[in-house]
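Every protein chain but one is kept in place in this view of the complex.
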Amino acid sequence: MSHYTVAFAGNPNTGKSTLFNLLTGMRQHTGNWAGKTVITAEGEFTHNNHMYRAVDLPGTYSLYSNSADEEAARDYIIFEQPDVTLVVLDATSLERNLNLALQVLEITGRAVVCINLIDEARRLGIDINLKAISKRLGVPVVTISARNKIGIEALLDQVERVATGAFITDPMRIIYNDEIERGIAELTPMVEQMIGSKYPARWIALRLLDGDDSLLASLKENIKSKEIPEAKEVIGYGVTC
Amino acid sequence: MSGTSIPLSEAKNGSILCISAIEVQGVLRRRLLDLGFVVGNIVEVLRRSPLGDPTAFRVSNTTIALRREESSMIYGELIGGVEA
Partner (left out) sequence: MESHVSKGSDSLDSLLSVAKKLADGGAIRDEIVSGIYGVSASICSDAVSYRDKKKLNSTFKLDNIVTSKIWGFPIMLSILGIVFWITIAGANYPSSWLASFFGIIEGYLTAGFQAIHAPDWLHGVLVLGLYRGTSWVISVMLPPMMIFFPVFALLENFGYLPRVAFNMDRLFKKSGGHGKQALTMSMGFGCNAAAILSTRIIESPRERMLAILTNNFVPCNGRWPTLILLSSLFMTGAASTGAFKTLTTASVLMGMVLIGIVVTLSVSWVMSKTALRGVPTHYTLELPPYRRPQIWRTILISSKDKSLNVLTRAIVVAAPAGIITWVLGNTFIGGESVLNHMAAFFDPFAQMLGMDGYIMMAFILGLPANEIVLPILLMGYMSSGAMVDIDSLSSIKDVFLNHGWTWLTALSMMLFSLLHYPCGTTLVNIYKETKSMKWAVLSAVIPLGIAIGVTYAVAQLARIFGWV
């Protein structure tokens, strides 16, 4: 049996914890307000003979280090490098929710986008063209309703495909305006040279352009701790890369 | 419907505005951007709290409440809803 790590990311109050509880059988308290999950929880689940370690990240609106929660979620995705990052979105406010998905995709392509509350959206007369979204994002996109247990199997199938590498993702890359792109082009090779190819150089370059001091601090700390043992490599079980 | 910008805090309930400027810096600006208060985005003024403040705004299909301190720094052009 192989082991994979799945990180659950998403806006606050998108039903992320409900899905997490459903899969892991844990009973984290859930409620209808933003900021309910304050502590990162971990659980396990299996699907098709694969074991998954599930990590529930704090609900965040973005990964741009506006708060301790956002830094924690960001650091987990960058430094722990989960095999799959599951981005849970609220079908009833996709426009804002997609921002976070796009930010995650800039860091890692090993992602599955999961549009939750699809029953609620249907009730409100919202039609979502999955194929179109999936094509633009370049990663699997699944609609589910965690509370009514709709679409869970299909979701886990996609998680498995990304985890095992059966699905070669082609994550969307946002093209910014010329000034930013020029900056990125100049910085990316320097970043790569300095910290290796283990971390998403383009994204780090982008964050440095934005003057993200907290990311810099996290990078320093992680590079220092990585110099001694290579403990973190174990989690990947050779699946990464 | 003139082209002049007013702060969101001055807009009447029910009015719809197109954001033209955000005059805050730092973490709050980042947070507002994340929530959809981005120049060019459409905002509807929903209602005031029973005690007069904060105000609930509809932006990107979500409802966000802001205090006067914040909403007075966001400017928008009136494009619909109730007459100014």
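We just call them A and B in the order they show up, numbering each chain from 1.
Going forward, a residue touches a chain if its C-beta (ideal position, glycine included) is under 8 Å from a C-beta of that chain, and two chains touch if they have at least 3 such contacts.
Not measured: the values here are computed from a predicted model.
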(Q) In the whole complex, not just what's shown, which of A:142, A:155 or A:205 touches the removed chain? (A) A:205
Q.
Touching the hidden chain in the complete assembly: which of A:6, A:98 or A:142 does that?
A. A:98
Q: Quick one: say which of A:3, A:47 or A:147 touches the chain that got left out.
A: A:147
Q | Touch list for chain A against the chain that is not drawn | A | 12-13, 27, 29-35, 38-39, 64, 67-69, 92, 94-96, 98-99, 102-103, 120, 124-130, 132-133, 136-137, 147, 172, 174-177, 179-180, 182-183, 186-187, 190-191, 193-196, 205-206, 208-211, 213, 216, 219-220, 223-224, 226-227
**Q.** Interface with the undisplayed chain - residues on chain B
**A.** 25, 27-36, 38-41, 46-54, 56, 58, 61-67, 69-70
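Here, only the chains that are shown with their structure count from here on.
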Q.
Quick check: in the complex, which residue numbers of chain B touch chain A?
A. 27, 30-31, 34-36, 60-62
Q: Note which residues of chain A are touching chain B in the complex, please.
A: 61-62, 64, 66-67, 92-96, 99
